[in-house]
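Remarks on the structure that follows.
Missing here is one protein chain; the remaining ones are kept as they sit in the complex.
Each chain gets a letter, A and B, in the order it is written, and its residues are counted from 1.
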Amino acid sequence: MFPATAWFVAMLVLPLIVVFVFSFGERGPAGGYVPAFSFANFLNLGARWAAFKNTMVLAPIGTIACLFIAYPLAYFLAVRASAKWQTMLLILVIVPFWTSILIRSYAWIFLLGGKGLPNVFAALGLGHIQLINTPFAVLVGIVYGYLPLMVFPIYVSLERLDKRLLEAASDLGAPPLNTFLSVTLPLSMPGVATGCMLVFILLMGEFLIPAMLGGGKVFFVGNALVDLFVQSRNWAFGSAVAVALVLVMLVTVTAYMRFTRRWSGGRDDISLM
Amino acid sequence: MSDRNDFISRTKFMEELMRYKKGSVSRRHFLGVTGLGLATSVLGATLSRQAMAQANIGDRVVIASWPNYHDPADFESFKAATGAAVDLNVFGSNEEMLAKLQAGGTGWDVFVPTNYTITTYVELGLIEPLDMSKIPNYDANAFDPRFAGPGTVDGKIYAVSKDWGTTGMATNTANNNSKAVTSWKEFWDITQGAFSGRTTVHDYQLTTIGNALKYFGYSFNSVDPKELADAEKLLLDVKPHLFAITSDYQPAMRNGDAWLAMCWTGDGKQLNRDMPEIEYTLGKEGGEIWSDFYAVPIGAPHRDAAYALINYLLDPAINMKETLFHGQPVADARVNAMLTPERLADPILYPAAELLNALEFGAAETLTNPDRAELMARFKSA
Partner (left out) sequence: MAEQNDPIAELRNTSKHYGKVIAADNVSLTIQRGEFLSFLGPSGCGKTTALRMLAGFEVPTSGDVLLDGQRVNDLPPYRRPINMVFQHYALFPHLTVFDNIAYGLRQQRPRLQKAEIARAVDKALDTVRLPGYGTRRIYEMSGGQQQRVALARAIVNEPKLLLLDEPMAALDKKLRRDMQIELQTLQRQLGITFVLVTHDQEEALSMSDRICVMQGGKIVQIGSPRALYDSPNTRYVADFVGKTNFFAGVVTASGDSCQIRVVGLNHTANAPRSLVIGQTASLCLRPEQITLQRNATPADRISVPVTIAARIFLGEHTEYLVKNTDLGEFLVLVPRQAEAVEGAFEPGQAAHASWRDGVGLILGND
């Protein structure tokens, strides 16, 4: 009992306490942290409103885009692919995850850059289309980077789905689409909920993808935090922004869980996380 | 990459070293073949015996520096000479380096700060006064005091000069009737006009804010609230027209996505060398001139190796290879004496006096000024 508690305190609670305490402090003359007790940092949060707004808009859109691409992929893997292909495709989904997102983003910088897809569009007579350094490019990076996190929980829930239920639905007169909507989809909701939660929470703290594919013009709270700690060295204000982000996340996640629970009619056979 | 023809491979170097040790070649032959002898033959300076004498400095040295700023071959030859492998960490801004050192536990032995940050490091007690007896290759008389001077604080040398340069702009003239942009006024105006969506500015408060201030003719270093407010308005107006806010602009310039970039000397030289249509110019209103240094953080874990590395890199022969690699000018007259007249006449590295005179060194205050930091944050998040 004691080691577990100590572990929790050391690994999870302590850093949060440090951030919380720092958030009431002041920036040192050359940066860093000076102890103080003031709400100035919190009152100044409006200065990062744009970052919060961007994050709160792009994180849900990114999550949903991820879901729409991941679901068919997971469905194909779990239901349609033969056993031999299944393993191979699963490995294909994981392998990019083993390399740094930094390296993978460079591939997208090339693909979305002027010599990549826009070049193809121009050749097709579509004129100059800017893709790189736009919110769209950031979304592409997000979907690409987070896809495995969405695919796996959905894949697992679809894989676990008793295939006889699909036969039962068909036997009872449901055409394939109805079977999917009334049996497959609801029973894969635990995977969908887990995947969405994972992707959304991680997206809220994302900074690398907007920096790389947004050309520094698409600014997330994560980027604001990096700048505050690494560039302007305002640890106190940075901590306040971090505390605000944690609060926003708590509220969002709680609301989301309420919503999914109501949606699933309070079933306890469907766990949400 | 003709600039790199003058050094030999690591294996070749080792072979020559072994032959020299066995006595099968003369010292002169060894130094000549490896390129280490240039210093001796041209200037008569002797190689540091300490560096070559396998003094026990450990097997490792960690340096924090900037991208495209060192010839990897020089690190290899350092390792061959001393047995210490060089571990290079690359950073994008002085602020980032300062933040790391303030947080502590960097493990750095050497780092490369810019002129205007050194007094802050000294005040915060983050760097040590250098033990000059361990850097015999540093000859104070050979260095231009304009660039080496900021390394001395209160009469003590805390940092020795690495190189210097300017912050100007690189124009892909193919997109502008073969004309380069030559003023900050034009830089910001064309960005909102013909070059909309084609310009990059640094992800770095000092230069981006400083060059916006130059649009109005204010000082590059201004922290005056009214002047900063003007600069902010300009930056916010320009933002929708920018291609990117990034300090890594070479790829975008090379593949044609960006046509105009806020640019440092070295990048300008590298771009122009490979793509002559990209021209590097200074704003005629002024802008930044800077010099970079080697410094040793307090508590460097491999202190002996740190001094050995600085001394090695300041060997004029090595320093010459470095400058040919990174494309920034150096302040060491001994090195310049070895360079070709064409190189010394290169207007990218050595701009005309009237342009150079308009430039300002960054001021220490800009590094720690919270208003400039917040302005940059508002600009980026807008």
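Here is the rule we go by: contacts are C-beta pairs under 8 Å (C-beta built on N, C-alpha and C of every residue); 3 or more make two chains touch, one makes a residue touch a chain.
Everything numeric here is computed off the predicted structure, so don't read it as measured data.
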| item | value |
| --- | --- |
| Among shown chains, those touching the left-out chain | A |
| Absent-chain contact - pick from A:174, A:226 or A:248 | A:174 |
| Which of A:59, A:183 or A:243 contacts the chain that the document leaves out | A:183 |
| Residues of subunit A (touch criterion as defined above) contacting the omitted chain | 162, 164-165, 167-175, 178, 182-183, 186-187, 267, 269-270 |
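Methods note: only the chains that are shown with their structure count from here on.
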| item | value |
| --- | --- |
| Touch list for subunit A against partner subunit B, complex | 27, 29-32, 47-48, 50-51, 54, 109-110, 113-115, 130, 132-133, 215-217, 219, 223-224, 227-234 |
| List of subunit B residues in touch with subunit A within their complex | 93, 95-96, 98-99, 102, 120, 123-124, 197, 200, 203, 205, 239, 242-246, 251-252, 255-257, 367-368, 370, 373-374, 376-378, 380-382 |
